[in-house]
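My questions will all concern the structure given below.
One protein chain omitted, others in place.
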């Protein structure tokens, strides 16, 4: 019988032991519900230490909610958000940003390997006039790591943020795989978010159970976010369970260890794929140009993954999770190397 | 030192052992995310057995989300929902129904002890004409158990639903404490939801961790709800954790046992309060008319609870949870009996 | 054959000659569309002279649009607006405020003869806590003249505005019949809007064709209103026609003359109704307690009007327009006097 090895996505991975333990520890009754518990009240401080500056942190239940709520705090209903053509907020959230913002528009910009640059943003908006007949540019949203598995260097984020600031836009970072980017960069996480207004800090793909953090570096948005979160049904009465997960990920470096494990697995695949890689492998996603017939052969060997790109293009996306067995990665690498 | 005893709310109670065990069991990686797991795929069948008729069940993260998403499936943006003046959807959800429906209105109706009747609904809407200049009545929303801790009998629900049907309205039931109502009534839960279109089936207050179920008895609404849920950020990638909690509550009768325990504690308090009760005690909430000075005396003894009603009215709400220690209830009963 | 005399509403009245002449004068092609024409560009100055302080004025096509757009500039989606139980924004706009605001709530307050007072507003909101679980009070909306045909005196508006300011709320005035109120008060219109943030200045009921003015006394809201207006489809390319109407009403005192004529007709009816009046008659609406059978008798004589209040209450609303023939009013007065 064929042994299955799952490279479909990191979103069905296990919850990691540290997160599970934290959830268990939060089980008993507490004096106060919502955000009144000891876990929720520590969120701000923990992220302030991580990022070295004041921030307001609220937990929500999904990455989609994190992105859409953050954007709603940054852009008005008549506003526009510049983002990459392949951005998750545009492609994979069933219109959540439009719903939460009250109808703002996403304006799509190109960019090699999933990365925007000031020039590519300008190109994407070249026909946008901005008079009263048009939506008003209000924010830039970038994904870190990108949808192509690449990672913005701090100076690249800074250049984009400067471009945004110069035009009065806010800056949002979709960090569903922020941990993978941080593990790749290896430096001070604070350098990754300089001049960012709001970060969706992902946990779920990285070993979490069901909580993500919205980190507002513009703390003046915190009240607005609290009301928006409540009215979006994203403020659970037992908020401690969400907060406890996030703390467990961040406080002891679990987030970086899990992400590093996933990244390492991706590198094993990248080595094997060699020149067939479609994008640099910098996080935990590997995009490979397969040969005709190869997808079927790999699947016959038990490897699960998504076809990518246009139909019949034989492109594949291979995602390594924090808990992907090393032998699975090794076996897939061997299969790829065999062509 | 004073021993604290918490009667503030059931929403900061412990998660019960069965739920915790189910969450642990759902920890390992799964072949598929979102609703593709074995737990999520069993939800429909489990509720169909419980209620004896076809239904479509989707898990969400909060009661507010359950109510607002359900209502959004039942009423258009220009629609109106008749509900009790004290209904949670009106009072305590920061406008979530308005947000999710795209701006529908809640029209408030009176009713003794938190309960609507066909006559009270008609009275509440007596000045509503329904021409094109007004929002269009589209649904009735009732709370079971009510915000006053009372329970609709099946025939009362049936009468309300018949009233709604006769006018072409849909019927929503906010069942944040449906379990407490079911435990009180003691009969077949199917009788409690006859002619209801959508039920918010509460778990969190009753020992859950962070999941509620939306039960659609009108299965034709299921696709719409799936899209609405996704775009609301209420469709977690590890959806198994939500589904597992709900299954744990329902499959082995945990929901009824937990609710019965909470209801029993409330009866202890009710006996002690005697003629000072403001509403019949039928679920796990006790509303008591205290004497001047009595709130302070009770708090000095370590009892935590909310003042209720108008300022200085000396009304108190006492909520018993599934895990409230029997000795806490006994001690509060004694204090109440002492006046 | 019975001669019909229409007291249904002022909203199907003729457009007055001055407005018609202005529309004709605006017919020829102009160098610029939207608000770029000479009429639109004069709006601010004309209202600044009228009210003696800076304001930004934008024309829209209906009173509903004026109210809803103004409120959307004053309250966030999670906000609440205190208004009278009978306020047009609540009763007769099919949820326009909810639509334009993105789901804000109207919280209803009582008040004799259609008028709010600080005490009645406080009473209406007595159970509103304002914590994160509730919508956030953000504005007070008052109607001038009221839905009961009464008129707020300047000191009454000032007291309400002071009450609002003290709690950080904005102030909106629905002035669909502002002209009738101004004609009744007779003083400086500037005194009527002291401390008001946004006024819906009505023209249509008072002899206009199809334009109302939103007057923003908080000019910082003007940009936001421009974008909201455009995206609401309320910024016509031939905006000159709307602006020209408004200028024609205001510049030569037409608005006060038309309103005075309507008010005078209402006084004729009021005299005849005597002690049967349900509300003081201060503008152009007369609410009368008829006797059983009297509605039918009046209609048989050709008088058209709306029944009011509860079914079978024999209450009637009689509205006099700027162009209601004096003989019609006299004839109805005689009929009323005859009982």
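Order of writing sets the labels: A, B and C. Residues in every chain begin at 1.
Criterion: contacts are C-beta pairs under 8 Å (C-beta built on N, C-alpha and C of every residue); 3 or more make two chains touch, one makes a residue touch a chain.
Here the structure is a predicted model, which means the values were calculated and not measured.
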From B:27, B:61, B:102 or B:208, residue that would touch the chain that is not displayed: B:102
Identified contact with the non-displayed chain, of C:128, C:230 or C:331: C:230
Residue of C:113, C:128, C:153 or C:238 touching the missing chain in the full complex: C:238
Option from C:223, C:307 or C:323 whose C-beta touches the chain left out: C:323
Contact set of chain C toward the excluded chain (per top definition): 4, 6, 8-9, 11-15, 20, 23-24, 27-34, 36-37, 60-66, 68-69, 93-96, 99-100, 204-205, 208-210, 227, 230-238, 241-242, 304, 321, 323
Where the unshown chain meets chain B, residue by residue: 34, 76-78, 102-103, 132-133, 135-136, 224, 226-228, 230-231, 235
Residues from chain A at the interface with the omitted partner, ascending: 77-78, 80, 91-95, 98-99, 101-105, 126-127, 132-135, 310
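We adopt the following convention: only the chains that are shown with their structure count from here on.
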Chain A and chain C, separation of their C-alpha mean positions in angstrom: 50
Between chain B and chain C, centroid-to-centroid distance (C-alpha), Å: 41
Separation of mean Cα positions, chain B and chain A [Å, integer]: 34
Two or more partner chains touched - positions in chain A: 34, 227, 230-231, 235
